[in-house]
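First up is the structure itself, then whatever we jot down about it.
Note that one protein chain is taken out, while the other chains of the complex remain in position.
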Amino acid sequence: MEFSREELLICAVARMLDGCRNIAVGTASPIPGSAALLMQALTNGHARASILGSNVHNPFNDAGPELFDRAGQGRVDAFFLGGGQIDGEGNINLVGTGPYPNSDTRFPGSFGSGYLYFSVPRVILFREEHSRRVFVDKVDFISAPGWSPPDVHRPGGPYALITSLCVFIYDRDNHRFRLSGLLPGATLEEVRDNTGFDFDCPDGIGDIPPPEADRLELIRTRIAGEIAETYPEFARDRLGWQG
Amino acid sequence: MEFSREELLICAVARMLDGCRNIAVGTASPIPGSAALLMQALTNGHARASILGSNVHNPFNDAGPELFDRAGQGRVDAFFLGGGQIDGEGNINLVGTGPYPNSDTRFPGSFGSGYLYFSVPRVILFREEHSRRVFVDKVDFISAPGWSPPDVHRPGGPYALITSLCVFIYDRDNHRFRLSGLLPGATLEEVRDNTGFDFDCPDGIGDIPPPEADRLELIRTRIAGEIAETYPEFARDRLGWQG
Amino acid sequence: MDAPEIYLSADEIASRIPDGALIGVPKEDGGAAMEVTRALIRRKAKGLRLFTVPVSSIQADMLIGAGCVDEIETSGVSMGEFGFACRFRAAVQEGTIKIKDATCPALYAELQASEKGVPFMPLRGILGSDIHANRDDWMTIDNPLADSGDPIVLLPAVKPDVALFHARYGDRYGNVWVGARRECVLLAHASASTLVTVEEIWDGNLMDDDRMLAGTIPPIYVDTVAHAPQGAWPLSLNGAYERDGVHLREYAGAAKTDDGFAAYLDQHVFGKQAAA
Partner (left out) sequence: MDAPEIYLSADEIASRIPDGALIGVPKEDGGAAMEVTRALIRRKAKGLRLFTVPVSSIQADMLIGAGCVDEIETSGVSMGEFGFACRFRAAVQEGTIKIKDATCPALYAELQASEKGVPFMPLRGILGSDIHANRDDWMTIDNPLADSGDPIVLLPAVKPDVALFHARYGDRYGNVWVGARRECVLLAHASASTLVTVEEIWDGNLMDDDRMLAGTIPPIYVDTVAHAPQGAWPLSLNGAYERDGVHLREYAGAAKTDDGFAAYLDQHVFGKQAAA
């Protein structure tokens, strides 16, 4: 069965959400949003997706600090973050490159990362641009650290990193990424060439699993329609939504 | 001009509220409530009365911690408290007599006193029963202390104590009450006999001033009608409200 | 959605509250779940620990009088203009329940710490009181942001096992509308589970109406909803009915004695069930 890169990634993300009860998705995140809605559909609503910017799939009146309070209460099981820079220890930089505060290139800012990275058990890093510009040995500014000393209260942290080339799983014991699978067409060499940090690589790394047929069908029908409410162009261009 | 004890007390309280912007009145307080409404009327609304239990004269949606937050912000200038026991340093006891926790006589509890006595600049103690049972040398339980050491952040505290016999003013420098005036018919001797704590008494103590004629008129007309919304029996029986 | 269990009976709600649970309840005009309170007495609940937000009246007094309560954290239990809460008073005087005296904003702060997932909240005031002197779980530090001195009290997070209240509306998605009763919102956020009775079923989704949204608690915070018309009686429910002052006066009188209280329960708690 043919599938698009987006459909593949939705399924890859969805597998990482297995067992999550409350999945929150921030802005500009159509693939994570679709994956969250997929899990909601597959679990008959046991998993709840809250899609920021959606009127229908956001069962919260979320103004003010409520999302952060909820995360602090342990009621957010999974969340997605990106990063202008991400390093091999899972540190993320949403502030800027070069010196601080007068960055060479200033990014928007850290948003909720400095808190949610600590409080949400499964934070999935999603950054499509796979380059040495993004994946650096050491970030220039730590918006949120990948790990903390044992005396720091930290129920949350990085779980995986998904790029346009591959999927890494984060090893919390060793504070390192471990390559888990390649996207179709990508090679290990290509990943190494474009990654500025050292990572673990088990033998025999292959492609990540293709979309499950039943999930693919669900994505193209129900999920396309649901995500279209928030991301109509994505649903139309990438998932073949006809609405 | 004839006046009732209640009318006299309303005017006595009102004088203590001079200059206050936000006056909050708790439950079961018809005289303080009437005084607050009187000041609101006299200042053309510059002084705001918020009467707990009123739907009309309570310009707040006060559920939850809002009243206490507001006091913490400095937005409550005057408040009223009582006490099962009150002592000469201004300590108040709303918890019980005798040993703690298994009191000889248990009162309902401290309510907001342990906070508001610290945060509201002008707390007026209002306790009609003037007896040695109430006005003791030392309270058995301090729900809220009358004064605090200088390193304690305390913008608020006691301002006056009004009883069925007299009015005391609280001296914050010396942590003592000073007799300010007698109610008609009461004598200094009667006050001394029925007060269990030592207090200052300037020479020549006389009766507190009678109600100002214009204020009395206002009480009997507009204020009677306004307080009747919350305390209809009081308004009818004590202020001659005809509604 | 995996919606909350909805449209249970008040007795079913009471059966979900285990003996020994720490139960948060709002003050008497905040939506007290009185029908569930009676059901708790019928099911002979034991060892409950009440946390009043921040005060209570007949609800706490009845549960204490019926022997359901081991402990109460409160800043006041009173029948207001109808006098003392005599079952509460007797139990405290005789030492048959443990009391943790507080002051109103401290109770809110303990819940807010839980709501925010922080271990404590600071609060001004309290210092030098015997409330403070009798609370080993409260701590005083010098404000670390001040140059020196400036003592301030830290209150620990309190996470009730159960938030229990009566709300104006509930819908079939598990949304519950409490309007301006922020203490109910706070209780639901701070507690491990939230059991609600609602006065009326809202036709539609409360989340769809901008005007209702601000006063709506979404399903993630709600575990069960029972439809219980007049569920706050004899207390008031904002926008629906006033309190039944005649009944409250009758209760306050009856509760002065053991026999009077027992007769009240027979008639209004157990009798009611027999008649159902």
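By written order: A, B and C. Residues from 1 in each chain.
Quick note on the criterion: contacts are C-beta pairs under 8 Å (C-beta built on N, C-alpha and C of every residue); 3 or more make two chains touch, one makes a residue touch a chain.
Treat the numbers as computed from the prediction; the structure is a model and nothing was measured.
Shown as candidates are B:6, B:69 or B:190; the residue that touches the absent chain is B:69. The chain not shown here is touched by just one of A:114, A:181 or A:210, and that residue is A:114.
In the full complex, chain A touches the hidden chain at residues 27-28, 61, 63-66, 68-69, 72, 94-96, 100-119, 141-145, 148-149, 151-154.
Residues 109, 116-124, 139, 141, 143-146, 150, 152, 154, 156, 178-180, 182, 210-215, 238-239 of chain C touch the missing chain (whole complex, contact as defined above). Although one chain is not shown, part of chain B still touches it, namely residues 22, 40, 43-46, 48, 59-61, 65, 68-75, 119.
We take it that only the chains that are shown with their structure count from here on.
Under the stated contact rule, the graph of chain-to-chain touches is a line, running from one end chain to the other without closing.
Farthest from chain A in terms of Cα centroid separation is B. Chain B and chain C have Cα centroids lying 29 Å from one another. The mean-CA centres of chain A and chain C are about 40 angstrom from one another, to the nearest whole unit.
Residues of chain B in contact with at least two other chains: none. Multi-chain contact residues of chain C, defined as those touching 2 or more other chains: none present.
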